[in-house]
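Would you mind keeping the following structure in view while I ask a few things?
Complex shown without one protein chain; remaining protein chains in place.
For subunit A:
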Amino acid sequence: MAAFSAASELRARGYDGALTLLSPEGLPYDRPPLSKGYLLGSEDAAKIVLAPEDWYAEHGVEVLTERAAALRPSEASVELGNGRTLGADRVLIATGARPRPLAVPGGEAALTLRDRADADALRAALAPGARVVVVGAGLIGAEVTSAAVGFGAEVTLVDPIDPPLVPAVGEALARRLHEMHGEHGVRTVASVPVEIAASDGGACLVRLAGGSAVAADAIVAGIGIVPNSALAADAGIEVDDGVLVDASGATSNPGVFAAGDVSRLRHPDGALARRAEHWEAAVRSGQAAAAGMLGEPAPEFGAPWFWSDRYGAHVEAVGTLDARSAGRIVLREADGLPQAAFLLADDGRLLGAAAVGFPLLIRAARRIMDRGLAPDPAALADPSVPPRKLIH
């Protein structure tokens, strides 16, 4: 995603030199559908490409189905997996991340989800009646669980935190979202696996902390990602749980930039940000790196945003809902169910908003935040106030 975003931004900014995109998986595609429409089979591989093949010809972007094996910034070149060397004045590392493996004995039996092949393997495992254990109830784990339910699988969802996602969407919506699993027949267990043992007929036994065990025909782990930063580290570029970059995507090597899930922002004061692991962050950091590669100032972006979907409910959040450090939460509820949560700073400005099923509230919140407005808390909490009216 970040590489595609950077390529299109380079052309939008008027760069007209050679541009090569190394994409070992072929035409770049969008990952969010891998746990949604593509996994369910309602969208096929052709539907999820980021842009049709002609786009690359029209924009003068050469796509090579090759891996980068090594960066040689001092020689202005990149060594490819096939042994060829490609000249490059500027290199963007947008290698993404890989799923964190389940580090318990037998954990290699767990499936993970990052690319199309993973989604294909997972779909094959989600047969009606199959006993599926999903480890990790974050965004990916929850989406996979929802898809598995759609296939008629019998799902147990294991996560030590109950409810997960509180910093992302606030306590009330986190609880509401987590309860959806039970409403759809999923058994949620607040625990962690300690061992995966083989059992009869190819099935497994997932032993949990506390002593219980769950039989599983398939195990899926959605417990976070690890940045693919080896290329950078091998080239002597600074890495600390991600390739360290500034706001323009510049790494510690002047010819090399990084963007997307593999990158980690270092603020001007040296503080390291949390790695952003969402789609929009990949798009924005790709655009910023494009500016950086051209020696232009990085664009200014508003608060970060993400979406997720489960059981047909569309979840969105912008900014932060983490009330541990500052601010107070204002809830919008109707019929006893929370629709949205807003985090207000002490001075009345909006720090973040999350909603389940009300995307225009988030679009309003985004504009309120971008403009630094102090919204009326009573209007935020009132489900009869339409989103557009929150701005004035």
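One rule holds in what follows: a residue touches a chain if its C-beta (ideal position, glycine included) is under 8 Å from a C-beta of that chain, and two chains touch if they have at least 3 such contacts; residues count from 1.
In this section, contacts and distances are computed from a predicted model.
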Record-based protein name (UniProt) of the chain missing from this complex, from "2Fe-2S ferredoxin", "Cell division protein FtsX", "Acyl-CoA dehydrogenase" or "Multiple sugar transport system permease protein": "2Fe-2S ferredoxin"
Sole residue of A:166, A:265 or A:283 that reaches the chain not shown, by the stated touch rule: A:283
Among A:151, A:257 or A:305, the residue in touch with the chain that has been omitted: A:305
From A:50, A:109 or A:331, residue that would touch the chain that is not displayed: A:50
Contact partner of the left-out chain, one of A:30, A:66 or A:333: A:30
Missing-partner contacts on subunit A, residue numbers: 5, 8, 30, 33, 37, 43, 50-52, 55, 279-280, 283, 305, 307, 314, 359-360, 363-364, 387-388
